[in-house]
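Right, I'll just put the structure down here and ask away after.
Note that this complex is displayed minus one protein chain, with the remaining chains in position.
And then chain A:
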Amino acid sequence: MDNKFQKIRNDFPILNQKVNGEPLVYLDSAATSQKPQAVIDGLIHYYQNDNANVHRSVYTLGQRATEEYENARQKVQRFINAKEDKEVIFTKGATDSLNLVASTYGEEHIKAGDEIVISIMEHHSNLIPWQQLAIRKQAKLKYIGLTKNGELDMKDAAQQITDKTKIVAIAHASNVLGVTNDIKELARIAHSHNAVIVADGAQAVPHQKVDVQDLDVDFYAFSGHKMLSPMGIGVLYGKKALLEAMRPYQYGGEMIDFVEKQKSTWTDLPWKFEAGTQNVAGAIGLGEAIDYLNEIGIDQVKAHEEELVEYLLPKLLQDQDLEVYGPHDPKKHNGVISFNIKGLHPHDVATALDMEGISVRAGHHCAQPLMKELGVVATVRASFYLYNTKADADKLLRAIAETKEFFKV
């Protein structure tokens, strides 16, 4: 398998460079992924040949741009197995998608005394929109905790979600702990209490098969840039009946039916939620990225990442000077591994690794409540994707050893 994935690396021009005199080892795909040539070419082709504003132009370029934009929507629909393409709304990214739900569905349905249930492992983008909504509505924000192993505590989930709960919002995969949460079961629990479930799929869609119908989620948010696409494009999936009943998120061009001096009516899904000029090139880039992932096979990508984790995680765990967060069982881990070198601040570690050409993230990973729960200020995070290899894992291990030596850990 490594051989095939060795070749994949060559599709990513950015990886072919030296950083601080060392070959670049990019281990920060959980923050953003790199882009294959095919996606870059797609953007160039669009701007060189087809650029025009969509849905409003009668001329040929406008028709081409519209066709490509809507074609990208259908690629997304098939990729996540949505029932209809009108259930796929293009946004700026997962953050935008989650804010959309909070400020439309949330604003309309949450009342004083209602409960919103999230988890302690949420990224700030799936935390603050609900926290602020709860404050505005005098509702109660509740958190599902973790097990000792660093997984979502499903027993606690069954306790926290009650008949007062109106919205359950949970990450499909954690950007810190490397765990994938059982969204299907959480959806079942939420629905048994007549609550809706919103899943933050930013760390899941790029790395594993996601079937929104099978999960039975009401809303599902993800970003393009973490899955080989440009920045500034993302998706909100929503069940049609819910989306149809919701008020618009933003008002402006292209989302209207009729506008009169004192009142307006809205156009159909999905455009009701796509006010103003959209990121057409971004959507086309996302479509290219989906084609690229489909060609390799998302299950193959998952298997490749699992193989890397199975190789690396036990070696990290053997090192007594390291603290590894999240489950220690490689089978319960995706390609995100957070750790600290005992006695060393993660920023110092990240600078040291950068001197070896290795890009890792150091900080709170936009999950401050989780950091508090783990009892740390910050962690180092190495995250892997399809273009990483065992050689990258070996370089990380060697650089950690040298960093310890340098700082006399």
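Convention: contacts are C-beta pairs under 8 Å (C-beta built on N, C-alpha and C of every residue); 3 or more make two chains touch, one makes a residue touch a chain; residues count from 1.
By our rule, contacts and distances are computed from a predicted model.
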> Name the chain not shown, per its UniProt record: "DNA ligase (ATP)", "NADH-quinone oxidoreductase subunit H", "NifU-like protein" or "Amino acid ABC transporter ATPase"?
Replying inline: "NifU-like protein"
> Touching the left-out chain: which of A:L141, A:I256, A:I296 or A:V377?
Replying inline: A:V377
> Taking the entire complex into account, which one of A:K4, A:R56, A:R188 or A:H347 touches the absent chain?
Replying inline: A:H347
>> Touching the hidden chain in the complete assembly: which of A:N20, A:N71, A:T147 or A:S192 does that?
In response: A:N20
>> Applying the definition given at the start, please give the residues of chain A touching the unseen chain.
In response: 20-22, 344-348, 351-352, 355-357, 362-364, 368, 371, 377-378, 399, 402-403, 406-407
